[in-house]
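All protein chains but one are shown at their positions in the complex.
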Amino acid sequence: MMQKPAQRLTLFLLLAPAILWLGLLIVLPHVEILVLSFSERVAPRVYAFGFRNYLEFFTEPLYWRTFARTAFMSILVTALTLVLAFPIALYIARVAQGRVKAMLLLLCLLPFWVSELVRTLGWMMLLRETGVVSYILRAVGAADQPVELLYNDGAVILGLVYGGLLFMIVPLANALESLEPAVVEAGFDLGGSRWTVLRRIVIPHAMPGIVAGCIIVFMLTVGNFATPVLLGGKNGLWFTEQIYAQFITRFNWPQGAAFGMLLLLLSSAIVWLGLRLTGQSLGTTLKQA
Amino acid sequence: MLTKRAGLKLATALAALMVVGSAEAAEKLRLLTWADYVPKDVMEQFTKETGIEVEVTLSNNEEMISKLRATQGAGFDLVQPSQDRIAGPQTEFGIYKPLDLSKIKSDQFIASMLEATKKNTTVDGKVYGVPHIWGTDGLIVNTKTAAKVADYNDLCDPAIAGKASFRAKRPALIAFAFANGMDPFASYNDPKAYTAMMEKVGTKLAECKKNVKFFWDGKDQLLNAIRSGEVVAAMAWDTGGWKLNSESADIKFVAPKSGALGWVDTFAIPAKGRNDDAAYKWINFNMKPEIAAKVAATAGNFTASNGADKLMQGKLKDQFAESFPKAAIDNIKWYPAVPAGIEEIEGKILDRLKAGS
Partner (left out) sequence: MTLCIGSVMAPSTDLDIVRVTKRFGAHAAVDDVSFSVAPGEFFSILGPSGCGKTTLMRMIAGFEHPTSGDIRIRGQSMIGVPANRRPVNMVFQSLALFPMMSVGENVAYGLTCRGVSRAEAEERAGRMLERVGLKGFGERRVTALSGGQRQRVAIARCLVLEPTLVLLDEPLGALDLKLREHMKIELKQLQGTFNTTFAYITHDQSEALVMSDRIAVMNQGRFEQVGSPRELYHNPATPFVASFVGETNRLQGEASASNGAIAVRLPSGAVVQGQGRAGQAALAFVRPEAVALAQDPSLLGSLPNRFEGRVSAVLFDGAASSLLIDTAGFAEPVRAVLPQAGPLAGIQVGAPVHVGWTADAMKVFAA
C-alpha cells in the first residue's frame, strides 16, 4: 500500500501548520524553559548546570508554602465553582428549551467578551470601600461604616469562581444533555427520591463532564495572575506572582523557569491524583470536554 | 494548483511587508521609556526637525531590564532606566552599549548631575548613562486625616490603621532602613551585612502590614484611593503628591524626616540598538532647555537640563519649595548603583512580606 508521493506531500502540507504550531509554540518554549531551569548563576554571565533552583523551592518554606496555598485555594475555587455551576448547567441542559437555552448560554458567555482585566476591575469597583456593595450595605442600614470587601482571600475566591464558571458550565451542560430523560424518569419510577436520582444517576452520568470542568477550572485558577494580584492586594501571594517576580523584578530567569516547571508538574500531579480518586480516565474526560 | 498560487501570494505579501518594514526602520527611533516622558508636541517637533519618527513603548525599570535581557539588548534604540539600574544589569547581562560622549552636548546638562550619573553608570571605565529627569520618593499625606505623618515609620502608626500604603518593592526597604537608623547604601557591597539589615527591615514591615490597605502597584490606583479617602498616607513619588495637591490643598507631598529618596532617570543605549544617531539626536534635542521644560511639566518632575528650571511654571516650583526646605534637599538620599545580587536579597524579603508568613 504505497502512497503516491503527491499524496504524501499533500498530507504533509496539510499537517504542517499543526506540527509547526505544536513545535514552535508549545514544545520548543517548554524545552527552553526546562533547560533554563537547570542553570545556576556562578558569576556575572557565567552559568552552570545544576539543581539549585529546584532545591530552592523545597528548602525555602516561603516558596512551597505559596504553592501549597495556591493549590489549596484553587481546589476550593474548583469545588465552589462546581457546586454553583451544577444547578445552572442542570437547568440549561434539562429544563430550558430553544431560545431560552441559547439565551442562558449567551448570558454565561457575556462576561468573556471583555478581558479578564476589565472583569476584575469591575469586581474592584463593586467591592472597594467606596464601592457599590459597601454603599448599598450602608444604605440599607446593614453597616454603619464603609466596608472594605477587597484585598482578602474571599475577594480572590469570588473573582476566580466568577472567571471559572463558564468553563465549568459548558462541559457540565454537555454531559447532562446526553442523559436520556427516560433514565431519569426510570430513577423516579423505581422509587428513587430526588436526592437518590441525583446521587445515583445524574451525578454518575455527568462525571466525565464534572471531571473535565474541574480540570479546566483548576488549571485556569492555578495559572491565573491578574485576579489574585488585583483582588488579593496585600494578603497572600499566588504562585504565578512568584514566577513573575523571579522573571521580571528579580531578573532570575533560571529560578522563574524552575518555578514554572514545578507549577506545571505539581498541578498536573494534582489533576492526576484527582482522576485516580474519582476513578476517571483522561480519555473519557477529554471526549467530554 | 491552488496551494501553489496561495503560497505565491503569501510570499509576495511577506516580501512586501519586509520591504515596508525595513524602509520604515531607517527613519525610526524605538524608545522604551516611562509614562509622560514624551509629550505629543515634543515628539512631533522632533519628527519635523529630523524626519525621524519616534515609536514609544511605556514601561518601568524592571520591565525595561527584563525586555532587554530577553532580547540581549535588541528591539529598542534608546531606553530610560534609573541611574542605579544600569551598572548592575550591565555587568550581569550586558544589555547596554557604551555611550559616545563626544556626540552628547554636555553643556546642556547640569554639570554636577551629569558627573554623578556618569560615575554611577560606569562599568569597566565606560560610561553607559546620562541623566534626564529626576525626582524623589517621599510621603503623600492627607494633612486633614493624617497630619502627624512625617516619616516612613509613621505609616505604621495605629492612628491610621488600614489606611496606609506603599509599594512592595525595593524603595520601601531602603526607606524603612533609613527611617530605622540604618544606612543600606553603605552595606550595598557587603551581601551578608545587607541581608541582615534587610531581614530587620522585613520584620519591621511585616509588623506594619496590618496598617496597609494594599501594596500599591499602579500610580493611578494609589491616587484614586487617596482621592476617595480610602488611603490617607502613602510612600510614593513626589509628582503624584503634587498632582493631588493641585486638586486638593489638604493633600501634600512631604519630604520624610529620614530623607526623601532621590532617583534619576537616564538615557542609555541598548546593546543591539540599530539607530544610535537618532538616539543621540533625541538626547540632545530633549536636553534643550525649552524642550526639557515642556517634558518636565508633563512628567511633573525636574529635569537635568541646564537652564530649564528658569522656564518652568511657577506652581511646581512653589510645591517643590513647600515640600523641600533647604535641609530636606540636603537630606535627599540619592541611589547609588545597585550591585548585582542585591535584588535577590531584597526579593526574598519582599516575597515573605507579601506572602504574609
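Labels for the chains are A and B, by order of writing; each one numbers its residues from 1.
To be clear about the criterion, a residue touches a chain if its C-beta (ideal position, glycine included) is under 8 Å from a C-beta of that chain, and two chains touch if they have at least 3 such contacts.
Every value quoted in this text rests on a predicted model; they were computed, and no experiment measured them.
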item	value
Displayed chains contacted by the hidden chain, counting the whole assembly	A
Residue among A:44, A:146, A:192 or A:274 that touches the chain left out of view	A:192
Which residue of A:18, A:46, A:140 or A:182 touches the chain not shown here	A:182
Contact set of chain A toward the excluded chain (per top definition)	180, 182-183, 185-193, 196, 200-201, 204-205, 207
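The rule is simple: only the chains that are shown with their structure count from here on.
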item	value
Whole-Å gap separating chain A and chain B, where each centre is the average of the chain's CA atoms	35
In the complex, chain B residues that touch chain A	3, 62-63, 65-66, 69, 89, 91-94, 162, 168-169, 209, 212-215, 217, 228-230, 340, 343-344, 347-348, 350-352, 354-357
Complex contacts: residues of chain A adjacent to chain B	13, 44-45, 60-63, 65-66, 69, 128-130, 148, 150-151, 229, 233-237, 241-242, 245-253
